[in-house]
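One protein chain omitted, others in place.
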Amino acid sequence: MGYANFLYMKEELSLVAVIVILLLYDIFGSQKSLRYFQPVACVLLLVHTLVNLLPSGEAVAFGGMYHNTPIGNIVKSILSFGTLLVFMQAGNWLQSEKIIIRRGEFYVVTLSTLLGMYFMISAGHFLMYFIGIELASIPTATLVAYDKYRNKSAEAAAKYILSAVFASGLSLYGLSLIYGTTGSLYFTDVPAKLDGSPIQLMAFAFFFVGLGFKLSLVPFHQWTPDTYEGAPTSVTAYLSVISKGSAAFVLMALLFKVFAPLVKEWQAILYGIIILTITLANIFAIRQQNIKRFFAYSSISQAGYIMLGVIGGNALGMTGLVYYVLVYMLSNLAAFGVISIVEHRSGKVTIDDYNGLYATNPRLSVVMMLALFSLAGIPPFAGFFSKFFIFAAAAEQGFYVLVFIALLNTIISLYYYLRIVKAMFINKSDAPIAGFTSDAYTRVSLLVCSLGILLLGIASCVYENIGRFSFGM
Amino acid sequence: MNILSLFVLIPVLTLCGLLLCKGDNIRQIRTIVATGASLLLVLAVGLVIAFLNERAGGNNADMLFTANAVWYEPLNIHYSVGVDGISVLMLLLSAIIVFTGTFASWKMPFQQKEYFIWFYLLSVGVFGFFISLDLFTMFMFYEVALIPMYLLIGVWGSGKKEYAAMKLTLMLMGGSALLLVGILGIYFHSAGAGSPLTMNITEIAKSSVMPVELQRWFFPLTFIGFGVLGALFPFHTWSPDGHASAPTAVSMLHAGVLMKLGGYGCFRVAIFLMPEAARELSWIFIILTGVSVVYGAYSAIVQTDLKYINAYSSVSHCGLVLFAILMLNQTAMTGAVLQMLSHGLMTALFFALIGMIYGRTHTRDIREMGGLMKVIPFLGACYVIAGLASLGLPGLSGFVAEMSVFVGAFQETDTFHRIFTIIACTSIVITAVYILRVVGKLLYGGIVNEHHLELTDAVWYERFSVIVLIVAIAGIGLAPLWLSNVIQDSLVPVLNQLNF
Amino acid sequence: MEIHMEYYLVISTIMFFAGIYGFITRRNLLAILISIELILNSVDMNFVVFNRYLFPEQMEGLFFSLFAIGISACETAVAIAIIINIYRNIRNIQAKNLNQLKD
Partner (left out) sequence: MEYSVLILLLPFLSFIALGLLGTKLKPVVAGSIGTAVLGICALLAYATAATYFSMPRMDGVREAITLFTVEWLRFTDTLSIELGILLDPISVMMLVVITTVSLMVHIYSLGYMHGERGFQRYYSFLSLFTFSMLGLVVATNIFQMYIFWELVGVSSYLLIGFYYTKPEAVAASKKAFIVTRFADLGFLIGILILSYYTNTFSFDVLNAGDASLFSKAAGTTFMGCSVMSWAMALIFMGGAGKSAMFPLHIWLPDAMEGPTPVSALIHAATMVVAGVYLVARLFPVYSMETPEVLVLIAVVGAFTALYAAVVACVQTDIKRVLAFSTISQIGFMMVSLGVSGMGGHEGLGYMASMFHLFTHAMFKALLFLCAGAIIHAVHSNEMSHMGGLRKYMPVTHVTFLIACLAIAGIPPFSGFFSKDEILAATFEFSPVLGVVMSFIAGLTAFYMFRLYYNIFWGEESRHEHTPHEAPKSMTMPLVFLAAVTVVAGFIPFGHFVSSDGTAYTIHLNWAVAGASVVVAVVAIAIATALYRKKSPVPDRMAAAMPGLHHAAFRRFYMDELYLFITKRIIFNCVSRPIAWFDRHVIDGFFNGLAYLSQRASYAVRVIQSGQVQQYAYVILLGTVVIAALVLWLL
């Protein structure tokens, strides 16, 4: 034990540094200089991302509390990159009248939740994991409630925090039972003591709620649409990709590493949950009018797909999952970027409002379309590849029926994604959203997302590099 | 650079060129697409010549012009291309249809640039599919070809276009969902223990380690998956609505080439890689396709919309393709490939003509038209030729194909095959009935609508595309021998698989 | 009288389910929040009891419950802030009035 241990945590440390700098800037910066908050935050985060881009070696610190893995590094990089994109898209919203005064907080709080996710990812002990997950979720509630004069925002936040705490209560209860039966909370020690006794199985079921909630798997998903709809769009974007992505990875890591002895059980659980999640979310999504709510259901169903990478318990699945998260992040952020800017410029958030968008805003429509096709898994866009790898991972373990059901669901999902494409490209509108030019940040972020969507699949190096660090059970 | 990759590269470059030019600069757009289409056609013809030269030079490899680049190393996915005689012919067919389709859509009412962008994306998929030897790449191109259809129909279509576009897209995606499961199944049983899994079709065929019990599952999945696109009964209903609503060139490309992806895939993937199950289960699909053949023809008899008639006719003809493939012998399979070529050209010609007629009369209902032969003799005559090709007139392509299919199917001696062969044969009569009905109502008789008296006959670009197609149809019909030789040679590996 | 571990566990279980029951049935957001505290506290108790009775040689459970108490305080703080926000907007804190977002 020594301070040298901290060196293993360079990512967390650099993130903390960013947070502290921004916090100080927010507190002490003059009103005038605060205009540059967005560029400063973006640059700092970019620097942070770049510095930590290369995966470092595997390391264990603090007596096993902290466990750094290369794949974890990659996930962290992906998440911070996603956060960067969110920051770039959030500028517009933060400039609005009632919020501008609090704009600094947004960056700081968001980065705090990111820090929480880092902890989750690198946790080697359930306490670490617990702190991480709470750090990731409690500040999120404040983000959801950011538009505090808007009742929907507050309501969404209330639903979020109450459900979150309830879920984490159940989860902790499960955890306490696990502790009671195994006598340890170290990830390395628990598996040896897991013998599949009834109490442990029950404990596992309860524990599962916490991550299921974060991932918004059915039946722990019901907060998702409400929160997504009520939250500010940038926050929704953040919730739907970063928060979800981290939870997915952590869940996978836990299941692979800690709950490996219970593999039969959790595969069965996931089997049912995946089917339920994908199907139910799709059924709900068909009918949605509010585009944010629509994307909430879409993201629930995507979570179901993500779980396909977990269920196989193989390295292929881990690579697929991380890759999926990356692609999903880019696609979803592209979509939310468009939604955000459209909402900001015209105040319109229903699908019908997007009628005839192509005629007035062709570029935004194309970006949106790319995002939707990618989400639906249409080649040559990246989404196709990520879906394929996920399916391949599940199929490798013989889950053909599950893959088949998931694939049938892609038809439904294609239907509702095409609804938006149809609105933008085919439908005519009497009062279309007027044409506008977006700000530079949004444009850059959308460009980055589009390029990612177009190139990630075709350039196989990303997938292969992730694959190099993946591991199975 | 591999010659085959050019087939993907040229449409992609065309697409990029289109992206760069201004939407209102019609002239520039046309220059780009005409160049792209011509290059493709030249390339395809060049490929055919090169292929024949190679074969004449004694190169007996199963696949020629192969190129291979590792793409996704962990899954052993390659970008792997190569052609045998069948894919060469399919490429030629596609090039012809893309070429003529380009000219058939010389004038679009709006958003010409976007139209061609989607159109060429579609053709990227088509060409890519036919050159691929890797299951994954193949599947990817397959899906690339599906999705532009949605917008092409939805934006530029007519009638119930949104419904039709959605239905078509969803049903075809349904098919590809089945297909993907099949492909994954094949992939994970592609190599024996110890050797790495592969997506390469020829390698999988060589190792053939998939146990029959599993083939029994994955063969139907794969076959139906491709079959949906090949208008396999009862998964064909996207076809009438889709084709009826699509703009001219899209119907041409879709019915002419895309439906062939189905047949080609059934044969190249389902049967080639899972021969035991194909033998065992072919009877189920023979029933379905046999029904398809007759059913489509009967349905066509009562339709009143020109495009519906042709779409049902496609169901019938494509049914024959699959039917022939399932006979699992050389003659019938040769017939199947010929039928693919023939139907592709024929139906493209039909749709081109229907589009041109519709562009003039603004109706496709045969009850509202009549006596058009008098006012638009060129189009009328071409329509008659297309019709005759469709009902299997010797000297045009349809006859050659159908006869090969029937003779081939008759080589299977058991009563079951016999009965279904004879059922399929009856389609030649029914086909005659609906073709002549249309020709009679549409072209002959008196003019029904006075406005039609002022119609003008085809203009140069229309004539051009129609003539190219007719020449191709007559070419196959008059000199089929070299085609069938090329096809038969290429079938040998498949037959070797089938005979275990 | 010796106090067995089971006694604690019974109590904590009762607390846990009382909390759940409260969460589901209470109408006031604050009461719901209090129910959550019950759940969390029952968990803390579990940790402590397990540590004390089963694995006295280590302190994991104790520390866990310490952190959990801290975090639950944060949670409560944020939740109350949000509830206040709601109160400012709609002038009451009945759970049933959180119904703008649905379907």
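Labels for the chains are A, B and C, by order of writing; each one numbers its residues from 1.
Heads up, the rule we're going with is that a residue touches a chain if its C-beta (ideal position, glycine included) is under 8 Å from a C-beta of that chain, and two chains touch if they have at least 3 such contacts.
Since the structure is predicted, the reported quantities are computational estimates derived from the model, not experimental observations.
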Touch list for the missing chain, restricted to displayed chains, reads A, B, C
Of A:Phe284, A:Tyr305 or A:Tyr441, the residue touching the omitted chain is A:Phe284
Contacting the left-out chain: of A:Phe208, A:Tyr228 or A:Phe385, that is A:Phe208
Residue positions on subunit C contacting the omitted chain are 20, 23-26, 32, 95-96, 98-103
Residue positions on subunit A contacting the omitted chain are 158-159, 162-163, 166-167, 170, 198, 201-202, 204-206, 208-209, 213, 218-220, 222-223, 225-226, 264-265, 268-269, 272-273, 280, 283-284, 286-287, 412, 415
Touch rule applied to subunit B and the missing chain gives residues 167, 170-171, 234, 236-237, 240-241, 295, 298-299, 301-303, 330-331, 334, 371, 373-374, 377, 388, 391-395, 399-400, 403-404, 406-408, 410-411, 413, 421-422, 425-426, 428-429, 432-433, 436-437, 440, 443-446, 480-481, 484-485, 488
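Assume only the chains that are shown with their structure count from here on.
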Set A-B beside A-C; more C-beta pairs touch across A-C
CA centroids of subunit A and subunit B: separation to the nearest Å works out as 42
Rounded to the nearest Å, the gap separating the Cα centres of subunit A and subunit C is 27
Residues of subunit A that touch two or more other chains sit at none
Given the complex, residues on subunit B that touch subunit A span 71-75, 77, 136, 140-141, 143-144, 146-147, 150-151, 154-155, 161-162, 165-166, 169-170, 173-174, 177-178, 180-181, 184-185, 187-188, 217
Subunit A residues touching subunit B in their complex are 316, 319, 373, 378-380, 384, 388-389, 391-392, 395-396, 400, 403-404, 407-408, 410-411, 414-415, 418, 421-422, 425-426, 460, 463-464, 467
Counting only contacts in the complex, subunit C reaches subunit A at residues 16, 19, 23, 29, 32-33, 36, 39-40, 42-43, 46-47, 50-51, 54-55, 58, 60-61, 63-64, 67-68, 71-72, 74-75, 78-79, 81-83, 85-86, 88-90, 98, 100-103
